[in-house]
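Working notes, beginning with the structure itself.
Note that one protein chain is taken out, while the other chains of the complex remain in position.
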Amino acid sequence: MTAAAGWPRIDGLVYGGDYNPEQWPRETWDEDMALMREAGVTLVSVGIFSWAMLETSEGEFDFGWMDDLLDLLHANGIAADLGTPSVSPPAWFFHRYPQARVVDKDGTVMGFGSRGMASHASPEYREAIVRVATALAERYADHPAVVMWHVHNEYGVPVAEDFSPRAVASWQAWLQRRYGALDALNAAWGTAFWGQRYAEWEHVVAPAATPSIANPAMKLDWARFTDDQLRECFRLERDAIRAHASQPVTTNFMAHQSWNTDLWKWAQEVDVVADDHYLWSPDPDAHVGLALSADLTRSVAGGKPWMLMEHSTSAVNWQGRNTAKRPGEMRRNALTHLGRGADAIMFFQWRASRSGAEKFHSAMLPHAGPRSRVFREVVELGGHLKDLAEVQGSETVADVAMLYDWESLWAQDLEWRPSDDVQFRERMRAFYERLWRDNVTVDFAHPEHDLSRYRMVVAPASYLLTEAAAANLTRYVESGGTLVVNFFSGIVDEHDAVHAGGFLAPLRDALGVTVEEFLPLREGETATVAWGDDGPVVGSDVWQEDVQVHGAEVLATNASGPGAGMPAVTRHAHGSGAGWYVATRLGVDALGTVFSGAYRDAGIVLDGAPETLEVVTRRGPDADFVVAANHGDEEARLPVAGVDLLTGDGSDDGFTVPGGGVAVVRVARASEGTGA
Amino acid sequence: MTAAAGWPRIDGLVYGGDYNPEQWPRETWDEDMALMREAGVTLVSVGIFSWAMLETSEGEFDFGWMDDLLDLLHANGIAADLGTPSVSPPAWFFHRYPQARVVDKDGTVMGFGSRGMASHASPEYREAIVRVATALAERYADHPAVVMWHVHNEYGVPVAEDFSPRAVASWQAWLQRRYGALDALNAAWGTAFWGQRYAEWEHVVAPAATPSIANPAMKLDWARFTDDQLRECFRLERDAIRAHASQPVTTNFMAHQSWNTDLWKWAQEVDVVADDHYLWSPDPDAHVGLALSADLTRSVAGGKPWMLMEHSTSAVNWQGRNTAKRPGEMRRNALTHLGRGADAIMFFQWRASRSGAEKFHSAMLPHAGPRSRVFREVVELGGHLKDLAEVQGSETVADVAMLYDWESLWAQDLEWRPSDDVQFRERMRAFYERLWRDNVTVDFAHPEHDLSRYRMVVAPASYLLTEAAAANLTRYVESGGTLVVNFFSGIVDEHDAVHAGGFLAPLRDALGVTVEEFLPLREGETATVAWGDDGPVVGSDVWQEDVQVHGAEVLATNASGPGAGMPAVTRHAHGSGAGWYVATRLGVDALGTVFSGAYRDAGIVLDGAPETLEVVTRRGPDADFVVAANHGDEEARLPVAGVDLLTGDGSDDGFTVPGGGVAVVRVARASEGTGA
Partner (left out) sequence: MTAAAGWPRIDGLVYGGDYNPEQWPRETWDEDMALMREAGVTLVSVGIFSWAMLETSEGEFDFGWMDDLLDLLHANGIAADLGTPSVSPPAWFFHRYPQARVVDKDGTVMGFGSRGMASHASPEYREAIVRVATALAERYADHPAVVMWHVHNEYGVPVAEDFSPRAVASWQAWLQRRYGALDALNAAWGTAFWGQRYAEWEHVVAPAATPSIANPAMKLDWARFTDDQLRECFRLERDAIRAHASQPVTTNFMAHQSWNTDLWKWAQEVDVVADDHYLWSPDPDAHVGLALSADLTRSVAGGKPWMLMEHSTSAVNWQGRNTAKRPGEMRRNALTHLGRGADAIMFFQWRASRSGAEKFHSAMLPHAGPRSRVFREVVELGGHLKDLAEVQGSETVADVAMLYDWESLWAQDLEWRPSDDVQFRERMRAFYERLWRDNVTVDFAHPEHDLSRYRMVVAPASYLLTEAAAANLTRYVESGGTLVVNFFSGIVDEHDAVHAGGFLAPLRDALGVTVEEFLPLREGETATVAWGDDGPVVGSDVWQEDVQVHGAEVLATNASGPGAGMPAVTRHAHGSGAGWYVATRLGVDALGTVFSGAYRDAGIVLDGAPETLEVVTRRGPDADFVVAANHGDEEARLPVAGVDLLTGDGSDDGFTVPGGGVAVVRVARASEGTGA
């Protein structure tokens, strides 16, 4: 296949990582080239933190070392993803423009000596990043090594919010653009509450330190503003590059691990979607979170292949206990990313740094050098990717959509919600994991997207749900869809105002229920749910509610707790579809009963594979590619016919995937797909 | 009965809540009036957060909407408790007077966007609140709806301390007034320790951020100063109102849930005592805390009827898990407040807010509207209060006083005490709960009050005890009283200086013991206490001490722990009375043995009701009113003869109170009272 528009000019699947040779003497560069070739590296990201080396004082550029580096890469057949260094302005910048430093909500000024993050509202910063991006683009637009531009790094981390005076001024201007009239702002924020009414634009402050909690609608807008500020800076750099260069421009997202960036909007701005992903080591099933992030990344990319811009060969360095990957784990991680749509597999970073904050982060080439387990597996993976070249450009198949809205995340996780135990990400992960265990591949969707192509739509955490979104979901059910909604959804509108008619009112038609009152459980308190008189009794916790039934069928009831006797799970036939509602917190196991019924409504048939065998399919023009990763210790059966591209073995009746192993099977078209 | 002096002109028991119609369109107001009448509402508090709506820019007032509102209320027969909005200055105020913002101990300035709390030391703030209170009083002094003035809101929360430069200047002036000469301050604070001696008044700083902990005597004075600042502002507003209006003036206390306000002093300033109370949801017996707060409120009110200005119909919104009240719980809460002296039962708030920080706080009219459990119970309670009209003005009867001194709270809960596990409120609650379970009604008293009318005086946490207070307690015992003192009492004087003679020395005569050394237990460590050779052995923890006996009888001994073999409970016959001392931490159950002996000394006979049946009596001129709330699930027997005013049923031999139910029985005078 050929690469999609916007994809960098590289043959085959992309392989590589961040490369920071400025940390090493020149003789090390040559060793790097040899080892990169051995590993099959085709692309490296360079220059991301190099501002201080490139612009040595204001307006004075030193491109010599970068010229050498790019020439060297090109001579070795390795392409460059050229970074703009805007994430890390130099010491001289902060010395000259101290007002460009970020200020936190308590008024503490964030100084230099770390990543050097600057205020995105600062005119001096904006001028500087355009100057540097322009200089780089002018110089390297035609360099044969440069196939791609990498703007900034992980927008939104380590800090996104900024309460500096410049930011507050930008905020006031942003609000004027958003609301036009002050009356509209007063209405949207409900400033009649606690006497917050504004009489002049210049009186509007940022939600910095306050005696009690700040207005939640203001904080929700502040999150939107913060995201917009970051995106404005991205556009400034991107457009500066485009003025001179024609290679695709990207930046690296953090999908489910970011907070401040609404990736539905960001994905519209980049030429190709790229994502960073790191396992969360306290989680023994961190690979489920990996799959979620990969699916979310593919979804914001509109289903198109995307780039895994960073992951780790083994341990990271910034968690409490940085567990190392065990043999084979990196391969499983990399290839499940690939199964979920990644056509580029890259790492942070090529060579482990001897110094600095991240010296204990693993790398393709660890401190122990090339004669090490990690480097051997890096070389092996490079070989795999060559064997899998034909997968490039194929698209992952999903029948189910899960609703994901950063605005709802921002709104739900504010202070003073009914229960601290109800968290957006917790429910998102639990519902996702239920589907993951069932090998039901998921796309993520914004609640106002067209959902008609999905057999099922799942809403684990849609606290903020606009009238338009609710109407969209209602139409979806009417048209035959199966909708599964979790509690604490449909509560507020885009201004964090409770919907008229009460909780869940906008989904009353689709679900046949509303909620009269929340009944949160105490910390650590548990309860039970009974499915009819003879059905299973399962555990629940955190939440119950006083559900009012308006036509729905009550499938399960709270058997204990403050809502004892009240509905726990309901199903409502509406139009040609069905709306399911879950009114208590169920774990991944207990959700099984809910979903077995919902799958039936949706016509979804499970593949019957063991829970630990993760199976996902990419559809190419002529064949499907089934990626199966075995996360268990026991071998598992993958009942598909085709050729395992990693081994070259063919089979008519299926493959045995060894414990910890992976198979990527080319299945000729006309095999059983569940696809779109 | 007729209402007491200072009581608002309203017939019968008062019923209602906060009303914030500025959050709603005008047509909603009419619906509110109809529903208020249905519920039997007689009084609403208005205008508490309305500064920005009333004074739209400095000196510019807009009274039109308030005129309309008061007229509408009056037309519907509903009285108004008119608030002054000083708790929430407008945005324009902070924009114009940024120096009036509160500063925390780390120097962080508390900005606008929340409640807008201002520095109470700020001259600009003080001028502004007098201006607004005056304008309101001038305009509404004669409005027929206005029966009462409600100054500010919950003084001391969300913040009380203020380290702004203005506050520090006020502090220096306050100290000069308090001490006259700097030598007196140096002596009182013990500034010879750690070289803190002051040579000039202007060198005296506030206890803001310091390298190690600040001088505790300074911090105790800082707490007094902070309280005084708040009270000065209250007086300014109150006097501005009195200059024009004759209705009673109040503000809403938070009794046991406040920290910064010495309610013994505050109660002297208001015309009628009002209190807010919210259940603490992690506590499964939160109704015991309710009873404590109600008794404390009645006590600071001098035993006179008081107003429950705010409580909730169901959940609040600011706790970690905001549990909802279950059916009947609101009724039990409201009527036990009434039993403990409340002649007004009010809620925050009438109608749930769609927007803002407290949108998930329950209300009389919830988001679900009038067709809801909560509104039905609100209407029912309104009916009850009509049935109970004759209770108005009667006074709750108590034979036991518990010592409560905010100064001791402030002093005890400073840093670097012998054990973090010894906390004022924990012991206060444990001793109170022991008496609550025994249905022994308690008044609270300041340690220097006349205690002669009580059969028993209990001191759970009197760390700070002046010589005068100790002499008062000693006289009380000499005169025949029974005194029960818990450990870590009688330690320091009013300057947090250890009493000459050592720990407990001021009470040596009354108790027949002193304490040579504290023996705190490690975290989680437990021990046991043995009552004589054959008596019970009970658990203990947190604390033991090296008690020196000077005449007391040792009733129980530590059987393990660092103070093994040392006294755990002693009793000292002194004069005509007895002084009991508890030298280890005992739980509510283990305190039973202590109190059964002390009741015997005091001649207190228990009613024998089950622990979950809360019984309290109000004494009227012709009859007693026995309020019995059943907090258990089983029915319980109330053995009094009379008429249940809620049902109209009469009985000669007692009533059965159903699980969760309440009875209010009129008992003709000459029934068995234990009263004063």
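Should a chain be cited, it is by its letter among A and B, assigned in written order, with residues numbered from 1 in that chain.
We adopt the following convention: a residue touches a chain if its C-beta (ideal position, glycine included) is under 8 Å from a C-beta of that chain, and two chains touch if they have at least 3 such contacts.
Given the structure is predicted, the values throughout are model-derived calculations rather than measurements.
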Among B:Tyr198, B:Trp259 or B:Trp318, residue touching the chain not depicted: B:Tyr198
Residue, one of B:Ala34, B:Ala169 or B:Ile213, that touches the chain absent here: B:Ile213
Which of A:Ile10, A:Val102 or A:Val627 contacts the chain that the document leaves out: A:Val102
Sites on subunit A contacted by the missing partner chain, in the whole complex: 20, 22-23, 49-53, 56-57, 85, 88-92, 94-95, 102, 104, 106-117, 158-159, 281-282, 284, 314-315, 317-318, 320-324, 326, 352-360, 362, 366-369, 372-374
Residues in subunit B touching the chain absent from view: 106-107, 189-200, 202-218, 415-421, 495-498, 500, 502-503, 514-523, 546, 548, 562
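One rule holds for everything that comes next: only the chains that are shown with their structure count from here on.
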Where subunit A and subunit B are represented by their mean Cα positions, the distance between them in whole Å: 49
